[in-house]
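A quick write-up on the structure given underneath.
Apart from one protein chain that is not included, each protein chain of the complex appears where it belongs.
We call the chains A and B, going by the order they appear; numbering starts again at 1 in every chain.
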Amino acid sequence: MNAPSSGAVFRGIVRRDLRLAARRRSEPLFTLGFFVVVASLFPLGLGPEPELLRRIAPGVLWVAALLASMLALGRMFAADYEDGTLEQIVLAPSPLVLSVGAKIVAHWLVSGLPLVLVSPLLALQYGLPADVIAHLALSLLVGTPVLSLIGAIAAALTIGVRGAGVLVALLTLPLYVPALVFGAGAVDAKLAGLSAAPNLALLGACLALALLFAPLATATAIRISLE
Amino acid sequence: MLDANDLECLRGTRRLFAGLSFALAPGECLHVHGANGSGKTSLLRILCGLSRPERGTVRWNAEPIDAAGDEYRAALAFCGHANALKEDLTPAENLLAAAALYGTPATEDSARAALDAFGVLHLEALPVRALSQGQKRRVALARLAVCARRLWILDEPLAALDARAAQTLAARLDSHLAQGGLAVLTSHQPIELRAPMRSLALS
Partner (left out) sequence: MTNGVIHWFRYASPQSFYPLAGRMIPWFATLAALLTAAGLWIGFFVAPTDAQQGESYRIIFVHVPASWMSMFLYVVMAGWAGLGLAFNTRLSAMMAHAIAPTGAMFAFLSLWTGALWGRPTWGTYWVWDARLTSELVLLFLYLGYMALHAAIDDPRRGDRAAAVLALVGVINVPIIYFSVQWWNTLHQGASVSLTRAPSMAATMLTGMLVMALAFWMYSIAAALARVRAIMLEREAHMQWTHELPEAAK
């Protein structure tokens, strides 16, 4: 009998979650749909004047991506908790931190990456020039993992709690502020003709910090929720 | 070798049990029984390491399970009340995912063999959602056949099983114990095993 391997556990979790997402395609599509709808509402509310739209685009698109990301958090652990799979994950012979990392990776691939890929289309709606669009996509590429990582903590803390959806929003939005400031700031800078590098570097630092601490906090929260 | 020493469990402000101790040797099966709400599931979860007892320690091969960590979990297979099956996946896919979670990926063939052992091979192409309660329970138990684990902790394994499935489980338990495995289970229904069963009553 082979010795159990943590790598096998990690890959197994990612593969399983991706397969589940493929079976229930409606859920990831809802997240994407929400992103598109929210981004399309702002011009309707503010008027189609190109100059205005171009100015608000970085902030609006980032907030829309943030809200969509936050809505998707409900899916991260709730289903596994209800059918008992979460306990099996905790009982796997692999550090829970790694297993949590696998869940977050799978969640980002399903809920975060599509936002990054669709953002250029929405940016066209706002009349952003090509190089700014590229920076928008890049900022979301670095930023959406941060949102998934921080959101995972809140999702894990509220497993099985009544009213978890709204509570997750209250818990995560304050913690999302740095990512929002640096992400939207990067695109704003590019739009103004300045370099986006400082903001992107700070966003990257947020990602590094989140990678370091969020899985640990999430694993602790899961253990607390299951006791 | 599994032993528990002076375990105490609180649920809210109620003390479910206190001063609970036992030692389980290879080849032995412990049957935990008691009235509803007496703490059987809580005890099993403490033995798995999912909950922490108010007082007392659980040790595997003389090492506390907290310290043993991954090593203990590598020797453990747990089937709780919930089936731990994904409704959208087929039984075979579920078993492959379960094997991966055990850290020892299984082949398609071994998964199908495990399903066959529990008499649900003919359902392998259906999503678990379409199965009956008893069939789901059998798929859940089939994970015991897909990976070899020394300690089985089973919470109400016979629930929803018909007589034939119950016999299959009993036979599996017997061969597991004969090979030096250990088992702890709770059950309202009686189980017929060839191996001797130790009994633990929770008041």
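Heads up, the rule we're going with is that contacts are C-beta pairs under 8 Å (C-beta built on N, C-alpha and C of every residue); 3 or more make two chains touch, one makes a residue touch a chain.
It should be emphasised that the depicted structure is a prediction, and the values quoted were computed from it without experimental measurement.
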item	value
Listed residues A:Ala39, A:Ala57 or A:Leu171, member touching the removed chain	A:Leu171
Touching the absent chain when the full complex is considered, from A:Leu29, A:Val161 or A:Ala208	A:Val161
Options A:Leu46, A:Leu121, A:Ala208 or A:Ile224, residue touching the unrepresented chain	A:Ile224
Footprint left on chain A by the chain that the document does not show	153, 157-158, 161-164, 167, 170-171, 173-175, 177-178, 181-182, 185, 188-189, 202, 206, 209, 213, 217, 220-221, 224-225, 227
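Heads up, the rule we're going with is that only the chains that are shown with their structure count from here on.
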item	value
Distance from chain B to chain A - Cα centre to Cα centre, in angstrom	36
Sites on chain A touched by chain B in the complex	1-6, 8-9, 11-13, 15-16, 19-20, 23-24, 82-85, 87-95, 226-227
Contact set on chain B toward chain A in their complex	48-52, 70-71, 73-74, 76, 78, 80-89, 93, 97-105, 127, 148
